[in-house]
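And now, chain A:
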Amino acid sequence: MNIAIDIASWVLLTLGGVNLLIGGIGVLRMPDFYTRMHAASLTDSMGAILVILGIMLQAGLSLATVKLGAILAFLLLTSPTAANALAVSALLAGMKPRTGDAVQRTNHEADA
Partner candidate 1 sequence: MDILGLYHYWVFAVLLMTGFYAIVAKPNLIKKLIGLSLFQSAVFLCYITFGKLAGGTAPIVGKGAELFSSPLPQVLILTAIVVSISTTALGLALVLRIKEAYGSIEEDEIQEQDAP
Partner candidate 2 sequence: MYYAVIVATLVTMALALLRAVRGPTVYDRVLAVNMFGTKTVLLLAALAFVFGRPDFLDLVLVYALINFIGVFAVLEFFRNRATRAGERQPAQHE
Partner candidate 3 sequence: MSAEAAVLASLALPLLGAFLIALAGRISANIREAATMLTATGLALIVWSLVPLVMAGERPQVSVAEVLPGIELAFAVEPLGMLFAALASMLWIVNSLYSIGYMRGNDEANQTRFYVLFAVSLGTTIGVAFAANLFTLFLFYEALTLSTYPLVAHKGDQRSVASARVYLVVLLSTSIVLFLPAIIWTYMAAGSGEFTLGGVLAGKLEGAGVGLLLLLFVFGIGKAAVMPVHLWLPAAMVAPTPVSALLHAVAVVKAGVFAITKVVIYIFGVQHLLDAFVADLLVAAAAFTIIAASIVALRQENLKRLLAYSTVAQLSYVVMAIALLTPLAGIGAAAHIVAHAFGKITLFFAAGAIYTAARKTELHELRGIGRRMPVTMSAFTIGALSMIGIPPTGGFISKWYILAGAYQADNMLALLTIIASTLLNAAYLLPIIYMAWFAHDETFEARAHGEAPWPAVLALTLTAALTLGFFVFHSAVLALARQLLPGF
Partner candidate 4 sequence: MLAPHLPMLQVVVPLLMAPFVVLLRPRGLAWAAATMASLMAFAIAIVLALSVVGDATLTYRVGGWMAPYGIELRVDAFGALLLLVITGASSMALLGGQRSLERALPPTREPYYFSAWLLALTGFVGIAVSADAFNIFVFMEVSSLASYVLIAGGPDRRALSAVFKYLIMGTVGATFYLVGIGLVYMMTGTLNLADMAGRIEAVADTRPMIVAAGFITVGLALKAAIFPLHIWLPNAYAYAPHVTTAFLAACATKVALYVLLRFDFLILQQHLSGHAFQFAGYLMPLAVLGILVGSGVAMFERDLKRLLAFSSVAQIGYMLLGASLVSVSGLHAAILHMFNHALAKGGLFLAVAAFAAVTSGWRLEQIGGIARTMPWTFAAFVVCGLSLIGVPGTAGFLSKWYLVTAALEHGALGIALVCVILLSSLMAVAYVWRMVESACFAPDFDAETDADSTPNRDFAAFSHLLPTILWIVALANLYFGLANALPLELAKSAARTLLGGLP
């Protein structure tokens, strides 16, 4: 049982680590600010989820797990919010996203 948990958490942690790395690389590689934000959100959401889940498995049923859960919840609430706030700031300052083609109005009503 213990071994199973260990393996599971090991897998989660490693995957999380890989995720973080990929996100980090993405942040470096991506061509413009908005695309970089996507890479960052890779680490913020997936990376965080995996890592914390991994640690939670290790902690077992304890207060620490609850705390980790709270941490995860807060992270998942705050990081998109922060990302949004950042995007808004960039837009506010007049920074245009680089897009392949013109802005697509995908909404049906808007198209009409």
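Inclusion criterion for the candidates: all candidates are chains of the complex that A comes from, given by their letters.
As a working rule, a residue touches a chain if its C-beta (ideal position, glycine included) is under 8 Å from a C-beta of that chain, and two chains touch if they have at least 3 such contacts; residues count from 1.
Just so it is clear, the model here is predicted, and its values are computed rather than measured.
Trainee: Considering only this complex, which of 1, 2, 3 or 4 touches chain A?
Mentor: The candidate that touches chain A in this complex is 2.
Trainee: Taking the complex as given, what residues does chain A use to touch candidate 2?
Mentor: Answer in residue numbers: 6, 9-10, 13-14, 16-18, 20-21, 23-25, 27-28, 33, 36-37, 40, 43-44, 47-48, 51-52, 54-55, 58-59, 62-64, 67-68, 70-71, 74-75, 78-79, 81-83, 85-86, 88-93, 95, 103.
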